[in-house]
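Below is one structure. I have some questions about it.
Here the complex is missing one protein chain, while the rest keep their positions.
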Amino acid sequence: MFQKQPTTRTSAAITYLEAIRAAQHKLLSDDPRVFIYGQDIADFGGAFKATKGLANEFPGRVLDSPISEDAQVGMAIGAAIEGMRPIIEMQFADFSTCGFTQIVQHAATHKWRTGVPCPIVIRLPSGGTAGAGPFHSQSMEALYAHYPGLIVMTPATVEDAYTMLLEAVEIDDPVIFCEHKYLYYHLKADGLPSTAMPAGKARVARPGRDATIATYSAMVHESLACATELASDGWEIEVIDLRTVKPLDTDTILASVSRTGRLLAVGEAFPWGGVTAEIIARVATEGFDLLDAPPMRLNAKDTPVPYHPNLWGTHRPTATSIMAAMRKLLGA
Amino acid sequence: MFQKQPTTRTSAAITYLEAIRAAQHKLLSDDPRVFIYGQDIADFGGAFKATKGLANEFPGRVLDSPISEDAQVGMAIGAAIEGMRPIIEMQFADFSTCGFTQIVQHAATHKWRTGVPCPIVIRLPSGGTAGAGPFHSQSMEALYAHYPGLIVMTPATVEDAYTMLLEAVEIDDPVIFCEHKYLYYHLKADGLPSTAMPAGKARVARPGRDATIATYSAMVHESLACATELASDGWEIEVIDLRTVKPLDTDTILASVSRTGRLLAVGEAFPWGGVTAEIIARVATEGFDLLDAPPMRLNAKDTPVPYHPNLWGTHRPTATSIMAAMRKLLGA
Amino acid sequence: MLQARAGLSTQPEANEDKERYLGVYRWMLLARVLEEKLAILYRGGKITGGVFLGRGQEALSAALGSALKKGDIFGPLIRDMAGRLAFGEDITDAARTYLGSRLGPMRGRDGNIHRGEPAKGYYAMISHLGAMVASVAGGLFARRLKGETGVVGATCVGDGATSTGSFHEGLNMAAVEKLPLVVIVANNQYAYSTSNARQYACEDLVQRALGYGIAGYKIDGTDPTACIETVFEAVARARAGDGPQMIVADLLRLVGHGEHDDFHYMSHALKVSPIGRDCLDVAREQLISAGWATPAHLDNLRDQASAEVENACSTALREPLPDPNQEDWCALHTRRLAEGAET
Partner (left out) sequence: MLQARAGLSTQPEANEDKERYLGVYRWMLLARVLEEKLAILYRGGKITGGVFLGRGQEALSAALGSALKKGDIFGPLIRDMAGRLAFGEDITDAARTYLGSRLGPMRGRDGNIHRGEPAKGYYAMISHLGAMVASVAGGLFARRLKGETGVVGATCVGDGATSTGSFHEGLNMAAVEKLPLVVIVANNQYAYSTSNARQYACEDLVQRALGYGIAGYKIDGTDPTACIETVFEAVARARAGDGPQMIVADLLRLVGHGEHDDFHYMSHALKVSPIGRDCLDVAREQLISAGWATPAHLDNLRDQASAEVENACSTALREPLPDPNQEDWCALHTRRLAEGAET
């Protein structure tokens, strides 16, 4: 479904993945405090090539780590205490569970406990792709957003992948940077922006009148595809791209719902307690009277992410299933 | 506040902690598949004495582990595959982050991936107590509930601590058993029940008419104290004890809200995306028209759990802060 | 550095040696032929997801699978096609998992290297490296509690996986419990693209055995004779109650990390060094020079393997794919406690 999105194919086209690489290139160039540490990221350039060529250009600042997620994050914390700006690349978001203690117990609590900030960025190649299976597909934003002291970014566009990564490194707090693997190669833009909305602000990805979809990351594109489709039936669906899920820009969501009266929250993560629950809880508690109909939510199914594409295509929300939910919400 | 709860002091009185010990005693006696593995749980009887005397009575089946949470859970998974019913005691829930990979990646996915169930029980001494600080106070139910394949129990009473642990071991799936340290010694009952509500069913802990509090674990008692207090002003507050947070008994909550029209969800965990978000999201999506007022939620503050009792008492919800929220909800 | 120890008991008769070697060789060959077929299918776009092969590591893996018995526990890793088959995996099931058949043991829910049949002691690895060490140990612990004796459990890791906390915790725990666990470290000199120099700083990983208080063996993983002797000995010692055994085998993977990888980073010097040898070539030489097989016999074995592989793959290719509408979207065994997938 997502393939329907218009992609620019000019010679200057840059992909979501290239934007991440470009941001890291700029960070290494501009800021001597920055270094990158992760598995296979030096000469090899990373499993997805997000650091291709950087080790060569910035010797000693782009380093291969042993297979030790806990120590990778632990070392970044120490380096951040000493004033550096480490970026940790996890090979897949799923493996960050092996570094979970250092992330949620150590990095997240450091500033509050000691007064000394802990500015690390952990890049999580996140989300599902065909054939990746239960251990290379997870969306872990809800886990990290639950813990105080972390900022969780979920860029959905090439531009945001670039500017938000720059901002993530600048922020004096630990940032979990959830980049979506499904967007790596598919998603393209004409070039890289020089200005950006700040973290913590959601973006109206498509304005509308009849209902709001609040979503993030790859699901922004499925939702936009759904909105395009429904537009041919005369429906005007507003799509909100959250950009960061912690903090969550409740104001922008509420402003949208105040215009549309209807809300569908869409996320690719597991159904219990994820971003969609938080969105609905906020709108229900803070904007109850704005709602003309019960809000709805759509998540992945409550099983591990299946390996086979036939199953995976049904496990995660898609433009098709979002459309079905939206028709229900619209009473159409 | 909780101290106001009536506690029975007959000679037969049994505490929440003793109930957990009694359940494990019964399990070891009745079921040769059961063994217990954890730090300092053998001769020493555990940091909280939940296994006191059991190693002696059941030689070779209550074992001290090295300080290796990942391996503790990993070994339980292998043993469960072979038909045993291991119980893992974490010394504190907070340390389960070190076993997070084995829990959410291995145990949780095993049945779905392979068809072979993985019946392990992980006991998490959870929640805050005075002076325990950021690393000995956490409530982690939301993390585990988010992952498909796990059942998350949060007993609030002595009776439930006993019967739910028995049931947890009987269930053919991995169960995260969140026992609350604040209840260990304070909470007492006359004796142990021989029957129980099944897991997955919430309990009306106190019937009411004017508003519903949906909550679990130690917060049940703070909520009951609040309801008692408000009763003297003529308010009848219904308190729902969720008992398990995954699955979450939406039906019982909806039935209550259909009677009261008002909902306050209370949890001791961090505010972003926990049990309270899930409760509100379900009621807003499935029972929107039952609500006479915007639902409300009350959680701990969005910082690590503070060490000093002065701070801790304000960080977590208490009968006092629940009361303030409830008065707002009632418009009183 | 520890060296392979002398044989546990009296040497088996030459005839036993021959049969054992030929048995192992058949599994090496079958794995090799099956993986070559999978590589072709992968390049032909017939396989979704990654394909990770064990080319060059078959002797080590097949020796382990052969040394284990029915009733033992095996937790293979990504390069253990040979060991899996030798341990008793149905080759059609292997093909099914790659080719997406709904009839495979993972029914399309998980793929390829993650397959297993835990109820038969053949554990299904998770991706998180090192995790299987503790779980195989746990299986052995359960067997001990049930009073079963003479059971062995084995698992394999790579050089990279030795850096994980899970590996350390699992092996230490197994040592404390003195479990009959055999851990094979296939040191193929690289973890994906990362060379040993960036993975550990000791002279040789076998030095870690001392620190865990377990037996350690060091072998050339490209030498099938060494693999067979040492692996069978370690398994026998574990079975006899000597506690965990760790074998570190030096070798190379003669393929990329996965079939997407051209392994340009691999050192030429290593490739042309003795550990760059193809264990199947070495086996052929050893078998022929020992007089245990003729070239014709070995060619014949390869033809048999090819036929078996073709048969398995064509069966799997004809079978139904997973169907999301028929799929049981329930992650729990206890159905009454499952929450409906929300749609």
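First chain written, first letter: the chains are A, B and C, and each begins at residue 1.
As a working rule, a residue touches a chain if its C-beta (ideal position, glycine included) is under 8 Å from a C-beta of that chain, and two chains touch if they have at least 3 such contacts.
Quick caveat: nothing in here was measured; it's all calculated off a predicted structure.
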item	value
Contact list for the unshown chain, restricted to visible chains	A, B, C
Absent-chain contact - pick from C:Glu169, C:Glu233 or C:Glu339	C:Glu169
Residue ranges of chain B at the interface with the undisplayed chain	39-40, 43-44, 47, 64-68, 70, 94-95, 97-98, 130-136, 271-272, 297-299, 301-304, 306-311, 313-315, 321, 324-325
Hidden partner interface residues of chain C, rising order	163-169, 172-173, 175-176, 178, 197-203, 205, 207-214, 243
Missing-partner contacts on chain A, residue numbers	35, 60-61, 65-66, 68, 70-84, 86, 101-102, 105-106, 108-117, 119, 148-149, 151, 171-173, 198-200, 244, 246-248
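Everything below uses one rule, namely that only the chains that are shown with their structure count from here on.
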item	value
Chain at the geometric heart of the assembly (C-alpha centres)	A
Centre-to-centre distance between chain B and chain A (centres being mean Cα positions), rounded to whole Å	31
Geometric centre distance via CA averages, chain C-chain B, whole Å	41
Where chain A touches two or more other chains, by residue	94, 97-98, 134-135, 272, 297, 301-304
Sequence positions of chain C contacting 2 or more other chains	106, 109-110, 114, 126-128, 165-166, 330-331, 338-339
